[in-house]
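My questions will all concern the structure given below.
Missing here is one protein chain; the remaining ones are kept as they sit in the complex.
So that you can tell them apart, the chains are marked A and B in the order they are listed, and the count of residues begins at 1 in each.
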Amino acid sequence: MSRIGVFVCHCGENISRTVDVEQVAKAAGEIPGVAFSCDYKYMCSDPGQTLLKKAVAEHKLDGVLVAACSPRMHEKTFRKAAEAAGLNPYLCEMANIREHCSWVHEDRDMATAKAKDIVKLMVERVRKGKSLAPITVPVTKRALVIGGGIAGIQAALDIADAGHRVVLVEREPSIGGHMAQLSETFPTLDCSQCIMTPKMVDVANHPNITLFTYSEIEKVDGYIGNFQVTVKHKARSVDESKCTGCGICMTKCPKKKIPNEFDQGHGMRPAIYVPFPQAVPNTPVIDRENCTMFQSGKCGVCAKVCGPGAVDYEQQDTFTVEDVGAIVVATGFKLYTIDRKPEGSPIQGYGEFGYGTIPDIIDGMTFERLASASGPTGGKILRPSDGKEPKQVVFIQCVGSRAREKGISYCSKVCCMYTAKHTMLYHHKVHDGQAYVFFMDARTPGKGYDEFWRRAVEEEEAVYIRGMVSRMYQRGDKIVVMGSDIQVGVQVEIEADLVVLATAVQPQDGADLLAQKLGISYDKYNFYSEAHAKLKPVECATAGIYLAGACQGPKDIPDTVSQASAAAAKVMTLFAKDKLERDPVVAKVNEKYCVGCFACKKVCAYGAIEEKEIRDRQGNLVKKVAYVNPGVCGGCGTCQATCPSKSIELDGYTDEQIMAMIEAL
Amino acid sequence: MHVEVTKHDFEPKIVAFVCTWCTYAGADLAGTSRMQYPPNVRVLKFPCTGRIDPVFILRAFQKGADGVLVSGCHPGDCHYMAGNFHARRRFAAFRALLDFVGVDLNRLQFSWVSAAEGGKWVDVVTELTERVRTMGPMPEFKELEHEEQWSGAINTPELKEAYDSIG
Partner (left out) sequence: MTPGKKRLSYSYYPGCSLHASGREYDISTRALFKALNVGLKEVPDWFCCGATPAHNVDELLSLSLCAKNLSLAEEVEGDLAVACAACFSRLKTTQHHLKEDDTKRKQVEVAIDGPAALNKPVKHILEILAREFGLAKLEESVKKPLMGLKVAPYYGCLLTRPPEVPELDDCEDPSIMEDVLRALGAEPVKWSHRMECCGANFTLSRPGVVLKLSNAILESARIAGADCIMVACPLCHGNLDIRQKEIKEAYGAPDSTLFGNIFGSELHGGSAPDQRDIPIFYVTQLAALAMGVASESLGFESVITDPKPLLRDKQLL
């Protein structure tokens, strides 16, 4: 007969408000095999845990059930307490009577009845539970950082400075990301490139950092401490080891009129190029789709002028496998476009703004390039259609953001501030110009932010109009902006020379595909999900993978840098130990019954199942059976549900446990 | 959200087999968002829908469930890479079998609910509960359990006839 202890938590009033906890504890006490039951205000508090430990000792409990919140919240807490009381931690379970009961039901009687049922089920689970010993695995003290924007750069530098090796993988030809594109940064108006480029150079020169640009993640295997990551190195068509970065190929390339992505298509670049002059590495790449040599086989100018002979038209994509112990994901964001969206996309375009067909309606990043001294206009604000200096500029905030009807309901967080910055930059550059801003709310939490915004309104003469724009259309060389001023209660019409849209921040294209490779979760917008919104903001639910920057949600630079450093700290914590204990929820084979059909091997996504030979003393082969490598097993249990002879079992979720729970229904 | 609590004559028993990474977390989110749904559901947590043996579903019906829900991560989002694909294939076959046996498939629902879809969890559970409520209890499998288990002895004329016809 088992001696199980049941502890029912009030969670302040969170549970006791709708669930009669005393009754639940009483009913639990009547379940055969339950030796002790009680209720307590806060089980997770120190006195609560002490209560648990004391009860284990006093009543000689051999299993513990805490009926409280979700195990995702406090399972670790109580297992630790049980362990301290001398119990195997895996004999401690939680019954979720908060998230799954008291918070979602109002009828006290029915909620109490449900809580009792949940406790009853879980008691059976505890009863059939087994002691498990954690599995220890070695840790590869080398980190992978995905994404070379400010988040990835900061994380890589921090980890590398702590003395660990880092592999930094960037999809574009250069690191730098969006921050390298910005002109000035709020709230200090210091030049973005001036603070960014030194960090980029630090990455390139750091002895602990291996930099792979123009590379992508192909495949991720393994688990915390032991990931094997296949990196695809896209063919640059330039041998990085030979190139000196002299740039003569770029000046001689006959194809020079290709819209430059770095300048949002408003500047031009040749077919062999570096994205921008301060690029790291300073090794060019050939854009094969636009290169005459690749398209027609004739040209070859760059190869002829290259002194070191670095240009290599035959270069192929290559793959390397990197062993790493931790991964920081820092893939950043892209900006929403108002274009017509493909059929079936949950996100809509803006037909009322002409679906992006009016050339002088630009997005915020394009304005950054126009305002940047290194941009296509040399820092002069000139509009794209005719190169004239705009005298009336309308800025529109929340384009796509906070617009449920367009498919995005979140706030993009940075637009209020950067629009205020844009009005200032514009005012500094075009003294007789007038900036108008249509806004819903000005959201300026952050150090020095509201002061900055007030300066834009009060000192820099930007006219802020509270209301939204309903329609824009081209009339002659002007854009007529029709909107409303909801504070005055009138409709407003402004004839603008240039319109700048603060479009929503979205995750990068392919963010979902990368998440699937990594096995991490993401929300309906494809932003990556942190393990806990408040208490684990940089961890993924998947152990060993951490998040930094806007891939998790819209963020400004200070927040991004903070999160990147936090992610780096998490990696260092992991690397502080040589070995790491992992959850022993893994499959085991009962060799007696295994008939060696290897159906399990076929369904195992981890390749954890091997064929093992059983021989007699003479060395004759008796049979072949399956063997699970506990270091590789992910613990999903698919093998167990597949096994026809029921001879493979997942610890922690055995058939016996589950059947006992179902019996208790 | 305030939901009128109404008393019903029949409270169906719904059992949900869910994966820990997506649907369990989605149900947690419904809780933290204080959404409301019928209290008829009992949740059994699995690491992955891939772990769920169809036998569990049969046993649940036998043990008094009037409706069963199986829910995991969306295709492509499995924490274990492919467990939910295996589950999907397994249950496609299993549904056909149940249909053949004569179980009304409206009692058995499969769905994908991600960790971010608290609202969807509420919808799925509410819909299934209300649907099963209108269908009434499911006694067939329960009765089966009460019948004497076959000992292997050919002790009835029907069995004897069946046995002879094979021979």
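The definition used in the following text is that contacts are C-beta pairs under 8 Å (C-beta built on N, C-alpha and C of every residue); 3 or more make two chains touch, one makes a residue touch a chain.
None of the values given here were measured: they were computed from a predicted structure.
Enquirer: Name every displayed chain that the left-out chain is in contact with.
Expert: Across all of the complex, the chain we cannot see touches A.
Enquirer: Any idea which of A:Q474, A:Q508 or A:N590 touches the chain not displayed?
Expert: Residue touching the chain left out of view: A:Q474.
Enquirer: Could you tell me which of A:F186, A:Y350, A:Y436 or A:Y653 touches the chain that is not displayed?
Expert: Once the missing chain is taken into account, the touching residue is A:Y350.
Enquirer: Which residue, A:E495, A:E581 or A:E611, contacts the hidden chain when the whole complex is considered?
Expert: From the options A:E495, A:E581 or A:E611, the contact with the absent chain belongs to A:E495.
Enquirer: Considering the whole complex rather than only what is displayed, give the residues of subunit A touching the chain that is not shown.
Expert: 340, 348, 350-352, 354-355, 405, 471, 473-476, 478, 480, 495
In this text, only the chains that are shown with their structure count from here on.
Enquirer: Roughly how far is subunit A from subunit B, centre to centre by C-alpha average, rounded to an integer in Å?
Expert: Here subunit A and subunit B have centroids separated by 33 Å.
Enquirer: Sort out for me which residues of subunit B touch subunit A in the complex.
Expert: Those residues of subunit B that touch subunit A are 2-3, 5, 11, 13, 15, 21-22, 24-25, 27-28, 30-32, 34-37, 39, 42-48, 50-53, 56, 59-60, 63-65, 73, 76-83, 86-87, 90, 114-117, 122.
Enquirer: For the complex, which residues does subunit A have touching subunit B?
Expert: 70-72, 96, 98-101, 103-107, 110-111, 113-114, 117-118, 121, 512, 515-516, 519, 521-524, 529, 541-542, 585, 603, 605-606, 634-638, 640-642, 650, 652-653, 655, 658-659, 661-663, 665
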